[in-house]
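Here's a slice of the assembly, chains where they normally sit.
Labels run A and B following the written order; every chain starts at residue 1.
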Amino acid sequence: MGNKTYHNEEALKAVVHSLASSHGTLDLCHLSRGNEPLPNQATIKEIVRLSREVIFPGFQGDTAVNSYNLEYTIGLKLERLQALLENQIVAGFAVDCRELDFDTLHSRVHEITDHFIALLPELRRVLHTDVEALYLGDPATTSPQEVVYCYPAVKAITNYRIAHALLQQGVPIIPRMISELAHSETGIDIHPGATIGESFAIDHGTGVVIGATAIIGNNVKLYQGVTLGALSFSRDTDGNPVKGVARHPIIGNNVIVYSNASILGRITIGDGAVIGGNIWVTTDVAPGERVVQSRFER
Amino acid sequence: MGNKTYHNEEALKAVVHSLASSHGTLDLCHLSRGNEPLPNQATIKEIVRLSREVIFPGFQGDTAVNSYNLEYTIGLKLERLQALLENQIVAGFAVDCRELDFDTLHSRVHEITDHFIALLPELRRVLHTDVEALYLGDPATTSPQEVVYCYPAVKAITNYRIAHALLQQGVPIIPRMISELAHSETGIDIHPGATIGESFAIDHGTGVVIGATAIIGNNVKLYQGVTLGALSFSRDTDGNPVKGVARHPIIGNNVIVYSNASILGRITIGDGAVIGGNIWVTTDVAPGERVVQSRFER
């Protein structure tokens, strides 16, 4: 505070000028055009928090929800959620840089937001199956309530299901920011493009990566450090990666994958298979099969 | 701001009503009964911050501690720590959903809090051994002060030792929230139920998982990605996991476990053993033994 030095005033101004003037071919200076909002991590955070609050009322702790105020509370949170979501969806489209017809855009954004809000009760139903799977699958927990309060997977999967719903409506950037938020909080990195069934459980979770084209059945459980990744990807004749190719695994129902296993490429892990820890799987695994690491050396 | 739309007012109100009305069999709407506080992540965060501040005064940086104000500062922080802790311990018991006799509860909570406060000097002594172990074990560090300022293990182990002390007094939920906080901050997930000796070091730490029934000796060092986990667990006749069974490893004194090793099940790693990285260990390792991954293929 009050640390105002003058000895280098001209040098400082020169750096200011340099940083303000040219931003290179990548154009990594994001200037707002007119009234457009910009994607904003703090707003995304609040969107996520509000979604969690209306889905799991009383579990965020900062609002004392009770029988008197439950409907009032959800009513106001939902209104704010809608407003912030509209703001950030517009921001997402703005980054996308396509020429936007303002009126078309706003009616499209209204549609997307309405769709999302209407989907919330169903999202809640599916998330309850995830919580139940986490509760039933861990001898260390004492109640479903403890799961909601303490399990990072609940945060990561909630963010995934929100982000996935938005991505399905064609929202750019924002779904990835939502999933990256969970990644930062929990170490679990689920691409919003992945398709994931009900009763999905991740234990501990740090280091889990689920790629954009992965498909996961019902009642699957992953441990920490599991990768469902790509083995390689095609490049076009300019050397750029070809977008949109299915390149991540398909995991069947009732599969368990133990810690630090890497499952790579568009392979299929059959229903009920068990993948042992610390291995690198790049070929199909049959239903019910169990694969483990080769023995270490003593 | 000011984004108040009306076109979907009735639809919004219907979603509000749906979200407010039914919460399914898992009862994941946590309504407060009367005056009970709810578990609150922000309060837990402050409890952790206050504990760190009285254990390592001057290292959190937001308070300028000096010889004049040291006792005054600790005096006020301790009072606030006590108040917040009582609040959250009550909240933990309230989630637990047992019929609570209000007077019994409060005298029990007073006892637990008093016990915890009285334990702080001893917790500090043990944490100093951990800091010393981190300092002595890493050629990249220049002073014990740097360890306290920069090493995530100090945060994770401090939270663990706090959470463990509370769990030993029977506090529900809150210890897990404390350890999960450290997990989110550091990627290190130590269950408060684990038993861990003095001079405990974790380097880097991201992805480390230590299970609820693990037992760790003195002077043990873990690297990033190490799992001390369960191999499987028993289910009762209803298919629910059996709680409370010892299912995580016992690690002797002076053991080193390298990065991404998974040690699973109620096995014993003998004193002085060295476990190499990226391996999956599910059987006992003898004292002094050294195990490494089988050679890779070129």
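Simple rule for what comes next: a contact is a pair of C-beta atoms (placed from the backbone, for glycine too) under 8 Å apart; a residue touches a chain by one contact, two chains touch by 3 or more.
What you see is a predicted model; the values in this text were computed from it and never measured.
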Assembly size in copies, with 2 chains present: 6
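Basically, only the chains that are shown with their structure count from here on.
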Interchain centroid distance [CA atoms averaged], subunit A/subunit B, Å: 24
Sites on subunit B touched by subunit A in the complex: 1, 3-5, 7-8, 11-13, 15-20, 23-24, 26-33, 37-43, 95-97, 172-173, 176-177, 180, 183-184, 187, 189, 191, 193, 206-207, 209, 211-212, 225, 227, 229-230, 233, 239-245, 247, 260-262, 264, 276, 278-281, 289-295
Subunit B-facing residues of subunit A, complex: 54-62, 64-67, 70-71, 74-75, 78-79, 82-83, 86-87, 110, 114, 117-118, 120-121, 124-125, 128, 131-132, 135-140, 142-146, 148-152, 185-187, 204, 206-207, 223-225, 258-260, 276-279, 292-298
